[in-house]
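With one protein chain removed, the remaining protein chains of the complex are shown where they sit.
As written, the chain order gives the labels A, B and C, with residue 1 at the start of each chain.
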Amino acid sequence: MTPETLLWLLPVVPAVTALAMLAVRDRRILSAIDVTGSATLATLALLLARAVATTGPHALGVFRADDLGLVFLLLLATLTLAVSIYTVGWLREAVASGEMQADSLRYYFALVHGFVATMVVTILADNLGVLWIAMEGTTITSAVLVGFHGHRYGLEAAWKYIIVTTIGISFGLFGTVLIYAAASTHVGAGASAMSWAAVMAVAPQLDPGIVQIGFVFAMVGYGTKAGLAPMHLWLPDAHSQAPTPVSALLSGVLIKCALLGIIRFQTIAAAACGVGLPAQVLMVFGLISIVVATPFILAQHDLKRLLGYHSVEHIGIVALALGFGGPIGTYGALLHVINHGITKALVFFAAGTAIARYGTRDMRVIRGMFAVAPIGATLLMLAALSLAGTPPFSIFISELTVLRAGIGPGHWLAVAIFLTMVVVIFAGILHHVGAMTFGRPSTVASRAPEAWSPLLAMALLAAIMILLGLTIPPTFDTLLRRATEVVLG
Amino acid sequence: MAFLVLLGPLVTGAIQKLKARLQSRTGASVLQPYRDLTKLLRKGTVEADTASGLFRMIPVLVLAATVAATALVPVVRAGSPTFPLGDALLLLGLLALARFLMAVGALDAGGAFGGMGASREMTIAPLVEPVLMMVVFSAALAAGTTELGTLAAHRGSSWLFAWDAADFLGFAAMIVLLPAETGRIPVDNPDTHLELTMLHEGMLLEHSGPGLACMVLASHTRQIVTLGLVSSLFFPVGLAVGAGATALLFGVTAFVVKVALLATYLALVESSYAKLRLFRVPQYLGVGFVCALTALALRIL
Amino acid sequence: MTVGLGMMAGCYGVGALGALLAPLSGRLALRVGHLAGLGGAVAGIGVALSVLGGAPGMVLRQPLPDLFPFARMSLAVDGLSAFFLLVVSLVAVAATIYGPAYLQAHAPDAGATRAGVQVVSLNLFLGGMALLCCAGDALTFLLAWEGMTLASYVLVVSEDEDGTNAQAGLLYMVMAHGGTALLFVAFLTLTERAGAFDFDALRAAAAGLDPAGRNTLFFLVLLGFGTKAGVVPLHVWLPRAHPAAPSHVSALMSGVMLKVAIYGLLRFAFDLLAPVAAPLPVGWGWTVLVAGTVSAVLGVLYALQQHDLKRLLAFHSVENIGIILMGAGLAMILWRREAGGGVLATVALTAALLHTVNHAAFKGLLFLAAGSVLCRTHVRNMEELGGLARRMPWTAGLFLLGAVAISALPPLNGFVSEWLTFQALLGAASRSHGPAGLGIVFAAAMLALTGGLAAACFVKAFGVTFLGRPRSAHAEHAREAPVSMILGMVWLGALCVFLGVAPGYAMRFLDRPTASLLHGPGASAVVTAHGPLVLATGLTGAGTEATTISMTAISVLLVVLIALAWLLRRGLGHAPRRCAPTWTCGMSPSARFDYTATAFAKPLRMVFAALYRPRRSVIVESAGTPYVVRRIRYAGEVVDLAETQIYRRVEVGVTRLAQSIRRRSSGRIHVYIGFVLGTLFVALLFFGVRR
Partner (left out) sequence: MSPSTTAAIINDLGALLLFTMLLILAAGQVYRAIYAVAAQSLFIAIAGAVLALATHNADLWLIAAITLVVKAMVLPWVLHRVLQRLNVRREVEPVVPIAVTLVLAVAVVVMAFHLSGSLGAVQQAITGNALPVGIAITLLGVLVMATRKKALTQMVGLFASENGIFFVAIAATQGMPLIIEIGVILDVILAALVMAILVLRVRSTVAADVADLSRLRG
């Protein structure tokens, strides 16, 4: 298959899967289609990665596949596959416990794959307008998924989510329009003036003032979608109310896609009005996010909200790394995107199983999980340790890189804040997770044997997590290096 | 060595006699301690039924440790020894070892009094030892060594007149410490068996017969070792540097005289002071500590 | 020797994999895992000795596979590394021999999973420490450091009855993480300057540092390693975490893990950060000396007031780390400052290193002995023990040995290293004038006080635990520990005796580290100038005034005297021996007459009341009238001031703050929107306008 074919196949596959599912009712068949669709997506993504690695970036109409996008695409593909595998067992229990209605399953699956399709488009989009359209698309689809349970909390979360993020990315649209306005004078009107590649080509000649305003709009806008503080308030609500697999996708990939949008605008701004400004903005937002997340992590009782705030912290770390900039900083940021995505999905899975067992998200009730579900508990502990940044897990490496990027140029204040918060948050999460895993189990816990498919999915992710903690494979390293070059221009 | 061990009981006897005289009693003969020892050695032993095998070894170990300490006291000759055996720190270490074992033994029988004695002894000892060491240091800083023989040689025979303030203060500290280290009033009362006041005796309570004899002999020896330490630190008069019969004889007599003087001092203190409350003792030792510290300060500044 | 490194790594790896046998049989997994660990330890000893005995200045280098694109990883074993590797491996031998039997005897019905977890983490723990000592670059060092911490954390929480261990582990992990963060800053500052991770590059980079930067880095490092080493007031995690771990792990943590921190400190102070051919900044040595003195005194003072046997031992680790640091600090002060070739610095460093290995030996021994008491009685509170000397004689004897050693009493090893420390302090004092000298002498006095208090503490610990009558059914029915456990203890006991009786023969193994750190004469050249039988400290260069002692001679003398005294003890005449109840003023004695630990420590508690601030509560239950007293309840405890005054407050403060912030947050969407709008507004004002 030529890369061009892959480029248009990639978004089509999940879309087709989604449509196909609408026709089916039976849970097993649905799950089967689900897994096959995700598997196909993953294979296609890998093929594309190989093609790009060998023959460089490829463009097709409004789509473009460069190494930067591939980093995110691979993450998306992996997590989608993991989610599908997880969903098999999770859904069985959810239907049994009445958490999901058997007759609405097809809509659920269709929405999930529609959601994935929109995310694929955001990642592959070269045209900033298309990027925006797809981004709004993710909001619409995932908003429905957030409110899928239909109880008042779900609906409340969905409303907050769709309203706040729509506002956010309408700012993003404004930024896009401004950049387009600045670029169209050089590139000439028409769709190409919105192509990121084309804009980048002429970026140095763009009028800095208007690009600057455009960047600020885009930053705040897509930052809202990415869950950067102080625009993050919707995030814990949405991520905690969504069905577990969706939470994993939201925290694992979606906010990263928004980040990709930010990166695209950052590169333009850096080329047009100097590296300093975007770096400064990103650093400020990153630090604010890290600091703001901390108290809510410490004094949290709701497991999934805890994880939501962790996403805020980590997206802040990525932003901080981008702000530190330079080859090391950008490399660290991209590495952290991957590592956090994998780990966060794993944590959400483990948390989901715990919640299913204890029938609550209140961490004061979830106790002594080792006695109830040893494997799940172990995985939860490992993921939590990784999330907290201990080796030999992946996040340690990326945080180390971020730290290097900060110390090298001597951003001492930022480094100090970053380290302090990381240590405090470490205390927080270890306190919470330790209490959940050790000690005597509370009586409500069900001692049913652990279902295989969630364990399989978690094992898959844990394996990647530990592998990336022990080494960075050369191919992966080259991919990241190339992506870094794309960002740094 | 043997000389010191044999001389030890005599010193105790002498002190007792002197005290008796001061209290205008006739008092027992100065040889009484020897009689007690032989008597004890002939007696049988009564052991606590709760005691472990360790209990029977304690007197042996204590005596051995104490006697080993005597080997480190320069009695007759000064100067660095022909074969280096040990220094002041090792001497103090051996005495501490003896005390440690004694206290352990006291706990073995499992009675309240042994424990009480041990507890109090181990309360006072940590307060005494640092001061004692500081006194040694104040002498050692001048000589640049902690070896008693060399120290003595360094001070030489012209003692009192060559003293500077530091020496006086150090000696003062030593004077304060002496009763504590030898287990006498005002810190401890060797004569009483009133359980609530005794330290050292409390630890001996469960020992009997030859075992008790060893312990008693050990305490005699400890006393004379302490006195010997003081004399070699502060009055190294008569410590012959060379060998030779006359020198030896002179050294021995000088040593006896010095020990006798210190014994007299102890007797005087004992008969003129009352025993302190246990929790007043730290303050008492504090005086010594201050003296020693000032002595050191004077040496260095 | 490279082979040795490979074998060491291989054995630990195999040991970790031994956990895979757990599903078959937990017992088998334990056996295999610990056996492999033993192999690793032996290999480690081999490597260490071959380097320590090898040519001067020899460094054993071994590149590692490039796991990460941004750093070359390698091993480099020089004298210092080898010495600490030796210490690690010596204790590891004992722990691995002791381990399996202990784990089975202590918790026979522990699941196979737990066995697996313990095997994995033990081997990772040992491997991490060994790797750390051998690390030749910052990344390897940091990875090994974190791996060591993580593994020990898992071991701490592995035996959790009621969640208290989880709390202890949490405190441990958090403080370790905080310390590590500082280390990261220090290391990365150097690596980013150097552009590489290996120590040679870091050394070169540090050479270009300005004094301010150099000092900042040193104090970061000091705090980082100090946290791990348990320096007051960074020690609070230590007396909680160490007792919580399985006893052979406690032995490793107290005996070895703390030393690894010392290794890091020495590596930085004398090697990486040291200015080229200039003395170290004055502040460094003095800070370390003061910290050491404070830790020594406070450590032993708090140890005195513990009733929990393992907690008591843990506090003594704080004390001994303090003593080691006193030596190290003194060496830092003296190095390249004194006239005449720096003999004293060598003595001080020798003292520190010797005490490192000594403490590893006797503290390991004591923890193992405490462990065999624990696994037979399942009681850690001394008040409920007693009378064990008759029931477990071997354990009792070995504990006593360790007690004598740790109390710095001749003729065992503790005395030797403290003697050297004293000599170094004294020499330094006699050289320096003014307040500096006084300070050093005062430190010496404090060291003497520490020794005395330690003796008191161990009279209490040994006496109350092993002597007298059993004060509970657990102690009543205790049996002697299994043979393999006793073997493990005997190994360390023999080490204590050897290092005490013939320290001269151990000195040559201190040559390489001392020489390579100080670039001066080696330990044996200074301390055993008169041959291995005699220890001499050349206060003024070996000569007439040098102080000399011979531990060997004194030991021989002791043996002879013991024999003689034994004859005397047999007595003249053959009078009968009788057994009778202990004298208790005529009452029939019972276990309630025994002196308890609390009672034993009471006088010292009153003497140092100002420091302890003891809490006590007496509740009198009277029957109606105040004259008829039913029962009097007494509760008293001595709390760690650092814990109550600093840590508790910080914790409470942070938690309160977080909760109040969280409570303030309203779930109203208007606020959400407001924040977005406001952010855009501010951002446009700040960043939108082109300046």
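In this section, a residue touches a chain if its C-beta (ideal position, glycine included) is under 8 Å from a C-beta of that chain, and two chains touch if they have at least 3 such contacts.
Every value quoted in this text rests on a predicted model; they were computed, and no experiment measured them.
Participant: List the displayed chains that the omitted chain touches in the full complex.
Facilitator: A, C
Participant: Touch as defined at the start, partner being the missing chain; which of A:I133, A:M200 or A:I355 qualifies?
Facilitator: A:I133
Participant: Of A:W8, A:Y153, A:W412 or A:W452, which sits in contact with the chain we cannot see?
Facilitator: If we include the chain that is not displayed, A:Y153 is the one touching it.
Participant: Could you tell me which of A:S170, A:T360 or A:S442 touches the chain that is not displayed?
Facilitator: Considering all chains, including the one not shown, the answer is A:S170.
Participant: With the full complex in mind, choose from A:L105, A:A182 or A:L430 the residue touching the hidden chain.
Facilitator: Within the whole complex, the residue contacting the unshown chain is A:A182.
Participant: Where does chain C touch the missing chain, residue by residue?
Facilitator: 662-663, 665-670, 673-674, 676-677, 680-681, 684-685, 688-690
Participant: Under the stated touch rule, tell me which residues of chain A contact the chain that is not displayed.
Facilitator: 127, 129-130, 132-133, 136-137, 139-140, 143-144, 147, 150-153, 155-160, 162-163, 166-167, 170-171, 173-174, 177-178, 180-182, 184-185, 189-191, 193-194, 207, 209-210, 213, 236-237, 240-241, 296, 299-300, 305
Following the convention adopted for this analysis, only the chains that are shown with their structure count from here on.
Participant: Averaged over CA atoms, how far is the centre of chain A from the centre of chain B? Could you give it in whole Å?
Facilitator: From the centre of chain A to the centre of chain B is 78 Å.
Participant: Distance between chain A and chain C based on Cα centroids, please, to the nearest Å.
Facilitator: 44
Participant: So how far apart, in whole Å, are chain B and chain C when each is placed at the average of its C-alpha atoms?
Facilitator: Centre separation, chain B to chain C: 35 Å.
Participant: Which residues of chain A touch chain C in their complex?
Facilitator: Where chain A meets chain C, its residues are 156, 159-160, 163-164, 167-168, 171, 208-209, 212-213, 216-217, 219-220, 224, 230-231, 233-234, 237, 273, 277, 280-281, 294-296, 298-300, 328, 374, 385, 388, 390-392, 396-397, 400-401, 403-404, 407-408, 415, 419, 422-424, 426-427, 430-431, 434-435, 438-440, 470-472, 474, 477.
Participant: Which residues, counting only chain C, touch chain A once they are in their complex?
Facilitator: 67-70, 113, 142-143, 146-147, 150, 157, 160, 162-163, 165-166, 169-170, 173-174, 177-178, 181, 184-185, 188-189, 191-192, 654-655, 657-659, 661-662, 665, 667, 669, 671-673, 675-680, 683-684, 687-688, 690
Participant: Which positions of chain C touch chain B when the two form their complex?
Facilitator: On the chain C side, the touching residues are 386-387, 389-390, 393, 396, 400, 404, 407-410, 415, 419, 422-423, 426-427, 429-430, 432-434, 437-438, 441-442, 444-446, 448-449, 451-453, 455-456, 458-460, 462-464, 466-469, 530, 534, 536, 539-540, 544-550, 553-554, 557-558, 561-562, 564-566, 568-573, 575-585, 589, 591, 593-595, 599-604, 606-607.
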